[in-house]
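Read the structure below first, then the notes.
A single protein chain has been omitted; all remaining protein chains appear in their positions.
Naming follows writing order (A and B), and every chain is counted from residue 1.
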Amino acid sequence: MINLLLIVFIISLLYLSIANRMVTYIRILAFQGFILFGVTFLQLQEINTWNLAIIMLETIVFKAIAVPFFLAYLLKRNHITREAEPFLPNFLSLVIVTLIIVITILLANSIKDTHLDKIFFVVALSTLFVGLYIIATRRKIITHVMGYLIIENGVFVLSLAVGNEMPMLVNLGIMLDIFASVLILGVFLNKIGDVFKNVNVDQLDKLKDY
Amino acid sequence: MPGFILIVFVSLFFTGIIIRTKSLASGRKGPGILQPLKDVFRLFRKGSVYSETTSFIFRLAPTIYFSTVVMASLLIPFGSSKALIGFDGDFIFFAYLLGLGKFFNIIAAMDTGSSFEGMGASREALFSMFAEPAFFILMGSFALLTGFTSFYDIFNSIHLGSYIGYALGTMAAVVLVLLSMIENSRMPIDDPKTHLELTMVHEVMILDNSGFDLGLILYTGYLKFAMYGAIIANFFIGGLEMKVALPVFLLIQFAFAIVIGLIESFMARFRMSHNAQFIFALSSVSFLIFFGVLLIMGKLN
Partner (left out) sequence: MTLFYLITALLLSVLIYLNRRQILNYVLVTIYAVLQWGFTIYSCYHYKSTELGYFTIDSLGLLLLITLSILSIPAFYHSYLYIKKHNETNQSRSIYFAALVMLLTSISAAYLANHIAVIWIFAELTTLSASALIYHHRNKLALEGTWKYVFICAISITFVFIGILFLSLSLQHAGSDDLSFSNLIANADSLNPFWLRLAFLFIFTGFTAKLGLVPMYTAGIDAKDTAPAPAAAMLSSVLMNMGFVGIFRFYSVVSQTSLHQWANLIILIAAMLSIFVATVYMTKMMNIKRMFAYSSIEHMGLVMLGLAMGGIGYYAAILHIILHSFVKASMFFQFTQLYRVFQSKSIYHVGNYFKYNPAGAIVILIAFISATAMPPSGLFVSEFLIFRSMFEARYIGLLLFVLLMLTIIIWAFGKSIFKILFTPPVGFDESRVPVISPWESLSQYILLAMAFWLGLNPPQAFTELIKDAITILPL
């Protein structure tokens, strides 16, 4: 069942690469939050209940509900236009994301370790690289934040892979999530929305080496 | 043999059910279920008009198209009875038969010298190019899973045991449904009801055909639908015996037609530039199916 959920997670990554509207990105993030909730429940049943309850609460409340709502609020407040403006055409993004997933699978195949469930490694690493790719190829600042949230999801999947032995690491990962996401999202995007008229990264070019 | 007869039988009603579903979904009563068939018969009785800029290819193409599809449907087994033609690697033969038909369609369209038809031909070629890996990887994964390479053997030995097996089966069915939509030029790739040549893909290629040729082409379209429905049904009626398999088959075809009708009613056609990425996404998903199969088989260590 976990394998199934992780495969659906990867399909959501493919869908992310061809998504056109900002609202779709938010929906995919919420959907990924729900999938991670399911995976957490199935994977971490051996650790003690209190830890498990906190992690599951964090996943469902934070990743699947709070952050998407907050992103939607940001979209409305800053009057961000509907298009996600990419630098590369969507078709090329799809090809590149497929290549990323394929290369990750080939990379995972060359590991001779039996401790780690390979599919976690594949999903985590491909999510990480897809998140980096999204950051690098989109024009709007808020898509940078979404790319960062996708990287967070990938890190979460990886921490689930080691979570059974060391629940502290999963908790640390969650703390990373909350701290950094709240900081970046909450504080600064609003300020950027107030100061700059349209939130493109082209605007962030005043600090130059002159 | 029973497979072929059933496909022909279903093809008589298939498009009628689709059109009926679309009508009912938009609140009309719609034409009768046999109406498309009656249209084809009417066309058979008419004479053909051939443009002076065309050559023999234009006259030859509909016949070749029809015969390739008929031969391809001879390859589809039905449940536990073999197909009329079956050998190892026959799904590759199947794919390239259809490719041959499509090729003749394309060059016939370009033969007319009309720029609209040429445009439609190039789009058709592009979409088939992107859809081809999807089909091959899909069938290839299942060939890998079962160890056989013939349609009959594959379908008879599929054991969808675990969760991931069911998931793969569902994903394969979804991919095949979307592939059939692409092949038959239905929404959301191509709108059969549009009358603007600039937005057509398949319809525009047959603008210059008339009479018996047009009837053949239309009927071939229905046959292709029934054929794809048969492939999808075969995933589920693998080893069942005749008296169970028959109603299941008919039910799946019926459901397939209704699903296509509903998709056509509720989805708009994609922007033309989005079509390419949609079709390629199918290839990516079938790639994932391939790795899922590797995962099941434990080849992914």
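One rule holds for everything that comes next: a residue touches a chain if its C-beta (ideal position, glycine included) is under 8 Å from a C-beta of that chain, and two chains touch if they have at least 3 such contacts.
Here the structure is a predicted model, which is why all the values come from computation and not from measurement.
Trainee: For the chain that's been dropped from view, list the shown partners it touches.
Mentor: The undisplayed chain, in the complete complex, is in contact with A.
Trainee: In the full complex, which residues of chain A touch the absent chain?
Mentor: Touch set of chain A with respect to the missing chain: 111-113, 115-116, 128, 135, 141, 144, 148, 151-152, 155, 158-159, 161-162, 165-166, 168-169, 172-173, 175-176, 179-180, 183-184, 188, 191-192, 195-196, 204, 206-207, 209-210.
In this text, only the chains that are shown with their structure count from here on.
Trainee: How big is the gap, in whole Å, between where the Cα atoms of chain A centre and where those of chain B centre?
Mentor: The mean C-alpha positions of chain A and chain B differ by 37 Å.
Trainee: Once bound in the complex, which stretches of chain B touch chain A?
Mentor: The contact residues of chain B facing chain A are 163-164, 167, 273-274, 276-278, 280-281, 283-285, 287-288, 291-292, 295, 300-301.
Trainee: Where on chain A does chain B make contact in their complex?
Mentor: 1, 3-4, 7, 10-11, 14-15, 18, 20, 89-91, 94-95, 97-98, 101-102, 105, 108-109, 112, 118-119
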